[in-house]
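For reference, the structure discussed in these notes is given below.
Of the protein chains in this complex, one is absent; all others appear in place.
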Amino acid sequence: MGTATTNPNVNYLTEFSGVKSWLLSLDHKRIGLMYMIAILFFFLIGGLMAMLIRLELFSPGPTLFSADTYNQVLTYHGAIMVFMVIVPGIPAILGNFFLPLQIGAADVAFPKLNLASWYVFMFGAILAFSTLFTTKIDTGWTFYTPYSIKTGTAVITMVLAAFIMGMSSILTGLNFIVTVHKLRAPGMTIYRMPLFVWSLYSTAIIQVLATPVLGITLLLLVAERVLGIGIFDPKLGGDPVLFQHFFWFYSHPAVYIMILPAMGIISELISAFSRKTIFGYRAIAYSSLGIAAVSFIVWGHHMFVSGQSEIAGVIFSFITMLVGVPTAIKMFNWLATLYKGSVSFESPMLYALGFLFLFAIGGVTGIMLATLGVDVHFHDTYFVVAHFHYVMVGGTLMAIMGGFYYWFPKMFGKMYDESLARITFVLIFIGFNVTFFPQFILGAMGMPRRYFDYIPAYESLNKISTVGSWMISAGFFLALYVIIRGITSGEKAPANPWGAKTLEWQTPSPPPHFNFDKKPVVTGGPYDYT
Amino acid sequence: MFWLNFANAQSFMPTQGTLIAERVDSLYSFLLISSLIACIILIGGMIYFVVKYRRKSENDKTPNITHNHFLEFLWSFIPLVLFLFMFAWGWHVYHDMRKMPENALEIHIFGKQWAWEVQYKSGAATSNLVVVPINTDVKLIMTSKDVLHSFYVPSFRIKQDTVPGRYSTLWFNSNKLGEFHIFCTEYCGTQHSGMIGTLKVVTQQEFDAWLEEESKVSTLPLADRGAKIFQVKACASCHSVADANVKVGPALWQQWGQQRKTSGGAMALNEEYTRESILNPNAKVVAGYNSNIMPSFQGQLSEIELAALIEYIKGLK
Partner (left out) sequence: MTTHNPAAGGHQHSHHFDSAEHEYESDKLGIWLFMVTEILMFGGLFVAYIIFHQIYPEMFAEGAKQLSWKMGFFNTLVLIGSSLTMALGIYYNQINQSNKAFWNLIATLALGFVFLTVKYFEYASKFDTGFLPGKLLNVETVQATSQNLGMYFGLYFCMTGLHGLHVVIGMVLIGWLAYRTRRGDFNSEYYTPVEGVGIFWHIVDLIWIFLFPLLYLVG
């Protein structure tokens, strides 16, 4: 496909220079990189908050700071990681960069809107961080009422920041939906799209449909604080539990925004590094859409003990069990792809295999939490904290790392240091388990979450967990080094270092500004290794 | 299915205090074992395949296996059946947790920042302590005085949020004598992790004796009555009475008659100032402390109760 009619030294990185050529760029690849730098920075801060949490919890009683400070730190950890890292993460960085390339397009449907999304996101993020310099926030990232109405901290600013960042998410989703519908290369029927594209599309549907409801929920919370309209405040005849319904109506689908693109990456990695066609392509594609659809009707499983009726709990538990099935199908399909494959163990694949391991655990514990009789005991304990870290970090973050190493040569035209990258995997994988597996046990033992202090019986497991956190952060700092060194002085990368079959590998590394010299014409599926 | 309830679940779960706890643990054991099997299949299978099918050469050919309807049916149907079974069992246990028993011993619980106020129908009142007789249905009628809290007894495997503006209920029947932790498990601010209570299960005779004792508040000397109110209203969660340590608010030990700087000028700790601080805490806040922390007890204390508190604080030496 990519005949070298263009100068091989001219690519999207080198063609235009100067700060303005980046800040005003309409190139989806540059915008993806700008998101990457921002989100990496936010991840560092959110990660610092996590380290502080674990340090404080190293021993019972005040260790580093007061209870009030601890409550602020945990709130920022959650809010930063959710709104600024994991929700935008894959779509804004790898999605922006690779969606057009994978469908053979020259850009996304609305490049100016894409750039605008980045500015909207940055504005929201700056507003969010401004609260660190004013009265901070201490409500937990979930802003439950009435506490969030009464507390004297900067709830309004933070909530408006989340609203603004939500707008950015909506615009990205909207852009991707139109791109997938309208800009596929000739011959690329929907069943010839890579599964990463399917996952981004399913995610985009959730982004567009769920985020507006978060938007109005946050605006209503602001109205409650400023005007006291009374819908969430019992003193004025309102219902605090109504806030939870509104909030989780978005926030449950949001967790699928976090995991669906990660699963898309895993499909790419497992197939590429087994050099075998993906098993059950249509099942995986349909399951992504199915999960997106069903994700809208399970929100009450966050509220089994909130005071909602028994019948509501029963319905939500039942439907949540159903959503476990498409997820299980994907896991088995990936396993079946490995069967009789030709498996190699470069870092992207290590992270993919790590995902399978960790997401298996995260997934089965999700089923446990969906089980009514048992959730009563586990709700709001460290069991839940461990569950969602297994799926969000053990799942999404591992997929981001794998995807990032996989696509690194394409993005930067250089190879990263493979041995060091493998060490990052070992540190992160082992460190992650040491940090979070004890938290399942702590939860089973009854330790509630968001606890500044704890009874002595929980001390040894907390210590182990903290030591694990040091290991993970070592792994991430090493990964940062690997990335920076790779970008600055890595070996030159060929167009297709992994021998993969999707369209992005048919163009040089890094790609030229317009992606493809000639628009590709697609004649087969995306994983044809015959 | 008690045979499922073996060491694994048991050693990490708190002591079982009720029959429902045993049922929860059985279900949890089942979930654990099925999860373990699922993980062995997935993770074990993964490890087995990547080792067996590791790349031999750059020219490896792989078969074009796109689907297998039988296998796909199996690994959709079996998980579905398993999940629905878990759902049904879970509902069964949950239903019995939510179905309130008739003729239970009813106790009122008030969650507040940051303590549990417990009120018995006989008039007995405690804070952070629930005493119940063994082998008796007990029903808690709960609400909150300010923000969301959640009443959680790990040993009983039960939990329910306390919501301001409405009542929520919880029931249990303990078959084990002893003391069990009560935790607040819905984030509620500064001392969320400090709202630790004790649920004490005693014999019927011990319970009857205790209840009678607790209900006899009205015949107590004023200062003793004040001590009782001080304890019930959980003033000690913020104000030290045995030493000069600052918890949240100023210590009250040996402070009677002492001058201190406040936001309303210099004040001595006397009858007037004490009464005002209880009813309108933000009027004259001691220098160095924040306002809007201490709640007002306006409308909660009778004049006699206020006098009792004053006498109690006077006597703190």
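Labels for the chains are A and B, by order of writing; each one numbers its residues from 1.
We take it that contacts are C-beta pairs under 8 Å (C-beta built on N, C-alpha and C of every residue); 3 or more make two chains touch, one makes a residue touch a chain.
Keep in mind that this is a model prediction, so the values were computed, not measured.
Q: Considering the entire complex, write down the shown chains that touch the omitted one.
A: Touched by the chain not displayed, across the whole complex: A.
Q: Which listed residue (A:L44, A:M122, A:I156 or A:V178) would be found touching the missing chain in the intact complex?
A: A:V178
Q: Give the residue, chosen from A:A109, A:M303, A:A399 or A:L461, that touches the chain omitted from the document.
A: Checking the options A:A109, A:M303, A:A399 or A:L461, the one contacting the hidden chain is A:A109.
Q: Kindly state which of the options A:I216, A:V426 or A:V521 is in contact with the chain not pictured.
A: Checking each option in A:I216, A:V426 or A:V521, the one touching the absent chain turns out to be A:I216.
Q: Based on the whole complex, identify which of A:P62, A:G187 or A:G228 touches the chain you can't see.
A: That would be A:G228, which touches the missing chain.
Q: Which is it among A:G18, A:G152, A:G237 or A:P456 that touches the chain not included here?
A: A:G237
Q: If the hidden chain were put back, which residues of chain A would touch it?
A: 100, 105-107, 109-111, 113, 170, 174-175, 177-178, 181-183, 208-209, 211-213, 215-217, 219-220, 223-224, 227-231, 236-238, 242, 246, 514
By our rule, only the chains that are shown with their structure count from here on.
Q: Using mean CA coordinates as chain centres, what's the chain A-chain B distance in Å?
A: For chain A versus chain B, the centre distance works out to 33 Å.
Q: Spell out the residues on chain A that touch chain B in their complex, using ranges where they run on.
A: 67-68, 71, 138-140, 144-147, 150-152, 234-235, 238-241, 274-277, 279-283, 304-307, 310, 313-314, 317-318, 321-322, 324-325, 328-329, 331-333, 335-336, 338-345, 353, 356-357, 360-361, 364-365, 367-368, 370-377, 379-381, 441, 444-446, 448-455, 529-530
Q: For chain B, which residues count as touching chain A in their complex?
A: The contact residues of chain B facing chain A are 9, 12-14, 23-24, 27-28, 31, 34-35, 38-39, 42-43, 45-46, 49-50, 53-56, 60-68, 71-72, 75-76, 79-80, 83-84, 86-87, 89-95, 97-98, 146-148, 150, 152, 154-155, 157-161, 163-166, 168, 181, 183-194, 196, 292.
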